[in-house]
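Yeah, one chain of the complex is gone here, protein chain that is, but the others are all in their spots.
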Amino acid sequence: MAKIPQKIIHNYLRHRKQFPHVWCPGCSNGIILGAIIRAIDELKYERDDVAMISGIGCSSRMPVYVDFNTLHTLHGRALAYATGVKMFKPEMKVIVITGDGDATAIGGNHFIHACRRNIDLTTIVVNNNIYGMTGGQYSPTTPTGDIATTSPYGNIDPVFDICKLALGAGATFVARTTAYHVIEAQSFIKQALEHKGFSIVEIMSACPVIYGRLNKKGDAPAMMREMKENALPLEKFDELAPEEKQGKYIRGIFKQEIFPEYTEKYAELVASLQRE
Amino acid sequence: MKKPEFKKEIRLSGSGGQGLITAGIILARAAVLDKAIVTQTQSYGPESRGGASRADVIISNTEFYFPEATHFDILLTLTQEAYDKYSENLKDDGILIADNTYVKTITLQYSEIYELPFTEIAAEKLKSSLPANILALAFLVRKTKIVSESSLKKAIKSFIKPRYVDLNLKALKLGFKLADEYESDL
Partner (left out) sequence: MAKKEIKKNHQEMTLMQGNEAIARGALTAGLNFYAGYPITPSTEIAEILSAELPKRGGVFIQMEDEIAGISAVIGASLAGAKAMTATSGPGFSLMLEGIGFAKMAETPCVVVNVMRGGPSTGLPTSPSQSDIMQSRWGNHGDAPAIVLYPNSVKESFELTIRAINLAEKYRTCVVLLTDEVLAHMREMVELPDFKNIRIIDRIKPTIPPEWYRHYDENPKYRTPLASYGEGYRFHVTGLAHDLYGFPTNKADEIEIMMKRLRKKITHHIKDLVQIESFRMEDATTAIFAAGITSRAAKAAVKLARKSGKRVGLLRPLTIWPFPDEAVRKLLGSKKTVIVPELNQGQLSLEVKRVLGGIWNYENRKTRKIIEVRKTNGELITPVEILNAIKEVK
């Protein structure tokens, strides 16, 4: 069994910030933050060069705890703030932390346009299928039929597939995994960070206290087990009969392509004008 | 010795696409070259083509404050609608110049009225109705001496896109000629 290097995470936490953190017991956010930190540590990025920018929501509270250049913005706007930071300081590694509601409902417009520009931002979408911070309202990724505090009779909305949305909008690195597959998550994040262009890693996350309880999903371990069983690599998913695919989804890297990156293209424009 | 106060309000009016704002800017630039104090304002509809459009130029030798023309010394109207809307505020001793390609009915009496089919003349003699604005402006300048003709020429050269300069200089020349001939007609 892989040894969890707790010391590494501890080194990146802000000691002045008083803990405990805001997350509920059993929440996957801590696991995902750990994976992000270990990925950065392995890549040996200077902390001064890393900016972590988030929107509003449970996962968007991550930046406050870590010793980077951190920015906790407005609901849905993280990618637009990050675009400003990246355009002005293209040498910085800019990581955007956002949730399903933050990225695809209120921030949907910024999300598709950041994908389209192919600007070198690494976006981690923590998808817990619900608005947790506000107490459990349905989001664009709450499965149809599920209960939320604003869908007491079951959600009638069709859902967004965040990875397909990103693919359609032009993101050049698109991957999905879950908080259960933590080693894979770390590896995907690492690859996303090293990817030149807009990269997105959707990480399925367990919200046992709100989403789990509303939908009788059991406790945190039960929800982890569900992720283990339902999130399948493409090959395994394809082997299933159509009726077996019910409730299952694909994890893996959907796209990894080199395409001109936005800040580089802008730098080329500036250079060509200054040569004149 | 203090010069007498001089202030002229000019309104160039018609519809969007007739080049009135361009004409206004050129007139204002010419006035700047003449070392006058000048403002140029404009009003147009939300659409850049087809709606009502006007450009105001105020030329003075002393400081003034309100930038829009309210009582015009000179009014150029390229459409009937513009004439109907603005002719009332032309001063009694003001000068009206109307493009009678479109302005068919003139109801009020002014000290000087000039009617010429600028658009038609431009289309016929310059093979394009586009420089009708400069044609009319040249006519206006020679008749009113509101700016010097050399400044007007310089302003056209500096403001119009290079590939259209020749056409517009032709329009300028023709406009001057029309003004001279108009006088001899009287």
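Here the chain labels run A and B in written order, and each chain numbers its own residues starting at 1.
Throughout what follows, a residue touches a chain if its C-beta (ideal position, glycine included) is under 8 Å from a C-beta of that chain, and two chains touch if they have at least 3 such contacts.
Given the structure is predicted, the values throughout are model-derived calculations rather than measurements.
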Message: Among the chains you can see, which ones touch the chain that has been omitted?
response: A, B
Query: Which positions on chain B touch the chain that was left off?
result: 25, 28-29, 32, 37-46, 64-68, 70
Query: Residue-wise, where is chain A in contact with the chain that is not depicted?
result: 14, 16-17, 47-49, 51, 53, 63-64, 67-74, 77, 80-85, 87-89, 91-92, 109-110, 113, 266, 269-270, 273-274
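We adopt the following convention: only the chains that are shown with their structure count from here on.
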- prompt: Once you find the CA centre of chain A and the CA centre of chain B, what distance in Å lies between them?
  reply: 62
